[in-house]
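Removed from the display is one protein chain of the complex; every other protein chain stays in position.
So that you can tell them apart, the chains are marked A and B in the order they are listed, and the count of residues begins at 1 in each.
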Amino acid sequence: MARAVTPRRKALTTAAAWTVGVLIFFPILWIVILSFKSEGDAIRTPIEVLTSAWTAESYATVQERSDYFKHFLNSVTISVGSTLLGLVIAIPAAWSMAFVPGRRTKDVLMWMLSTKMLPPVGVLVPFYLMFRDFGLLDTRSGLVFVLMMINLPIIIWMLYTYFKEIPAEILEAARMDGAGLREEILYVLTPMAVPGIASTVLLNIILAWNEAFWTLNLTAAKAAPLTAFIASYSSPEGLFYAKLSAASTMAIAPILIMGWFSQKQLVRGLTFGAVK
Amino acid sequence: MATKASRSAARLMISPAVILLLGWMIVPLAMTLYFSFLRYNLLMPGMEEWTGLTNYRFFLTDPAFFDAIWNTLLLVGGVLLITVTGGILLALLLDQPIWGQGVVRILVIAPFFVMPTVSALVWKNMFMNPVNGIFAHIAKALGLQPYDFLSQAPLASIIWIVSWQWLPFATLILLTALQSLDSEQLEAAEMDGAPPLKRFWFIVLPHLARAITVVILIQTIFLLSVFAEILVTTNGGPGTASTNLTYLIYVQSLLQFDVGGGSAGGVVAIVLANIVAIFLMRMIGKNLDA
C-alpha cells in the first residue's frame, strides 16, 4: 500500500513532474503551434509567435506540393503490411520455442535477436543492388519485405515471451479435446494471446513507421513513406518553418495518436516482456 | 508436451523464420564480403576487378574511419548515459503520487513516436538554428551571442537529439519496473533504519538492474545504426566531426558510388557490431533468464 503523503509534498512533486513532462513534450507542441502560423510569423521570437495570428495555409501548401496522402498510404501499407506478414511467420516460430523447447531453443532465440544487431549499413550495398536487379527499388512490396525481416526477430521474441506465460496444460487440454495443431493455434493459443499480440503489433507498426534507414535508401518517389516525405524538407525548405512544421505534424500525428490511445498495451510491448 | 509428433511439428513451424533469417544474414553478408575484395564503382560498370585487401587498407588507414569509430562509441555511450540516468530520475519522479499522472505519462512518452527525420529537423531548425531557433532567441533576450550548436558542437547536439527520442523508452521501462517493486521491501528497509539514499542504492537500484539491462540492450541495437538524424542535421560534418560508422559507409558506397570500399567498411562495421553483440548477449543471457 502506498502511504498517504501530505498535500504539500504532492503539490511539489506534481509541479516538478508536470514541468519535466511539458519540457519533454515541448518540441512537439512547438511544431504544432508553428504549423498554424504564417511563414513570416513562424521565425519570430517565441512571444511574438504565440501572439501572432493563426492560419492553416501551410497545410494546404504542403499537401499541394508533395501529396501527403500518397506518402501516408505508403507508410500505412509498409508498416501494417510488414507487421502482419511478420506475425504470420512469427506465431508458429514462437509457438515452437515456447511450447516445445529443446536444448537449443535459447541459442536459436539469441541468434535470431543477434541478426537484429547486424548493422544495416553493412548489408546496404548488396540490398541496394539486389533490389535494383529484381526491380524492387522504390516499391512498397520491397519495403514490406525488408521491414518485415528487420522486425521479425523482435516480433518472435515478444510473442515468445507472451506465449510462455500461457500454461502448456491448456494447449494439452485442447489436444486431448481432439484439436489438431491448426485448431490448437487458431482457436486456443491465438485468442488467449490477443493482448500480447496487440502489444507486438503496435510496437512493430511504430518501429516500421519510423524506420528511416531502409526507407530512405531504397525509395525515391513512388513508394516513399512519410520518413522520406519529411526528409525532402531537410535543406533549403527547412527554413520555411511553418511548412516544415505542418509537414512534420502530419507525419507524426497518426502514430502519435495511435500510440496515446494504446499506451497500456504499448508499455507492455516496450518492455519486451522482460520487465513485469 | 514433448512427443515425437509435437517435436517434428515444432521443427516445421519454426523453419520459415529460421530459413528467412538465415538467408537474410548470409546472402547479403556473403555479397558484402565478396564486394569488399573488388574494385567496384557504380560509376564504372563492368570494370570490377579483384584487388585483395586494398579496400580494407584504404578504409582502415583513412583517418575518417577512426573518427567514425570514436564518434559511434561517443554517440552510443553518451545517449545511454543520458537516457539511463535521466530515465531513472524521471521514473522515480513519476512513481510519486501526483495529480494527472496519466497526462504526464502521455507527455513524456510522446517523443518515442516521433520519427527520427522529424525530430532531427525540428531540433535543427526550430531550436538549434543560430538565427531563428528558440535557443538563439533566448540567448539574444539574455544579451548573449547565439551559439551555433550544429557546427560548434555537432556530435553533442546529435547526442542530445537522439537522447530526447530515447528518454521516453528508458523512462517507461524503468517506471514499469519500479512499480513492480514490493513496497513492503522498502518499508522493511525503513524499519531497519535505512535512509532514503541507502534505500535507493541497496533496494531500488538492484531491483531495476534487469530493466536497465533491457534498456541498454535494445537501445544499443538501435543506436549503433543511427543514421537519419545525422543525414538530416549535419551530413556528418563539419569534416567528420559527427560522422559515425553507419554514415561513413553510406557516404562511401552511395554518395561516392565506391561499392568496394563501402563493402569493406560494412564488413568492419559487422565485425565491430559483433563484438558489441557478444558482450551484450552475455549480459542479457545472464540477466533475462531468471
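We adopt the following convention: a contact is a pair of C-beta atoms (placed from the backbone, for glycine too) under 8 Å apart; a residue touches a chain by one contact, two chains touch by 3 or more.
Just so we're on the same page, contacts and distances are computed from a predicted model.
Missing chain's UniProt protein name, "HTH-type transcriptional repressor YtrA", "YdbS-like PH domain-containing protein", "ABC transporter ATP-binding protein" or "Cytochrome bc1 complex cytochrome c subunit"?
"ABC transporter ATP-binding protein"
The chain left out touches which of the shown chains?
Over the full assembly, the chain not pictured touches A, B.
Of the residues A:Leu29, A:Ile47, A:Val88 or A:Ile170, I need the one that contacts the missing chain.
A:Ile170
With respect to the chain omitted from the figure, which of A:Val49, A:Val188 or A:Leu266 is a touching residue?
A:Val188
So which bits of chain A touch the chain we can't see?
Residues touching the hidden chain, for chain A, are 167, 169-170, 172-180, 183, 187-188, 191-192, 194.
By the contact definition given up top, give the residues of chain B that touch the hidden chain.
These residues of chain B touch the chain that is not shown: 1-5.
Heads up, the rule we're going with is that only the chains that are shown with their structure count from here on.
Could you work out how far the Cα centre of chain A sits from that of chain B, in whole Å?
16
Considering only the defined contacts, which chain A positions touch chain B in the complex?
1-2, 5, 10, 13-14, 16-18, 20-22, 24-25, 27-28, 30-31, 34, 43, 45-46, 89-90, 92-93, 95-97, 99-100, 102, 106, 108, 110, 112-130, 149, 152-153, 156, 168, 171-172, 181, 206, 209-210, 212-213, 216-217, 226-227, 230-231, 233-234, 238-239, 241, 244-245, 248, 251-252, 255-256, 259-260, 263, 266-267, 270-272, 274-276
In their complex, what parts of chain B are in touch with chain A?
The touching residues are 1-2, 6-7, 9-11, 13-14, 16-18, 20-21, 24-25, 27-29, 31-32, 35, 90, 93-94, 96-101, 103-119, 121-127, 131-132, 134, 137, 140-141, 164, 167-169, 172-173, 176-177, 180, 183, 210-211, 214, 218, 221, 224-225, 227-228, 231-232, 245-246, 249-250, 253-254, 259, 262-263, 265-267, 269-270, 273-274, 276-277, 280-281, 285, 288.
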